[in-house]
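Before we start, here is the structure in question, set down as structure tokens.
Missing here: one protein chain of the complex. Every other protein chain is in place.
And now, chain A:
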Amino acid sequence: MEPDKEKILEAGYFYFQNQKFKKAIKIFEKGLSMFPNDIDIYYNLGIVYESINEIEKAKECFKKVLEIDRDNTDAKKHLEKLVNI
């Protein structure tokens, strides 16, 4: 049985909240292997990278979101901010 996406987001969220960033990244990466091109997971992964100042990796995630959903304003906002760093 595949776990549902909500569970992945919930788990990533939990680790992120507890500042276990590496664990959160692992969860989301695993999530992407099950739900490739999922914008919610990519977006959240981008936020984790951004919050630990992994700028290049964060940019890649937000770009990916925008490749799939061109009008995603949240991803756009974050990407614009990162480009200026």
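As a convention for this text, contacts are C-beta pairs under 8 Å (C-beta built on N, C-alpha and C of every residue); 3 or more make two chains touch, one makes a residue touch a chain; residues count from 1.
The working rule: contacts and distances are computed from a predicted model.
Q: Among "Beta-ketoacyl-ACP synthase III", "TrkA family potassium uptake protein", "Autoinducer 2 import system permease protein LsrD" or "Sugar ABC transporter ATP-binding protein", go ahead and choose the protein name stored in UniProt for the chain not displayed.
A: Per the UniProt record, the undisplayed chain of the complex is "TrkA family potassium uptake protein".
Q: Among A:Ile52, A:Leu66 or A:Leu82, which one touches the chain that has been omitted from the display?
A: If we include the chain that is not displayed, A:Ile52 is the one touching it.
Q: Touch as defined at the start, partner being the missing chain; which of A:Glu10, A:Glu29 or A:Glu80 qualifies?
A: Reading the full complex, the residue touching the unseen chain is A:Glu10.
Q: What residues on chain A make contact with the chain left out of this view?
A: 6, 9-10, 12-13, 16-19, 21-22, 40, 43-44, 47-48, 50-56, 85
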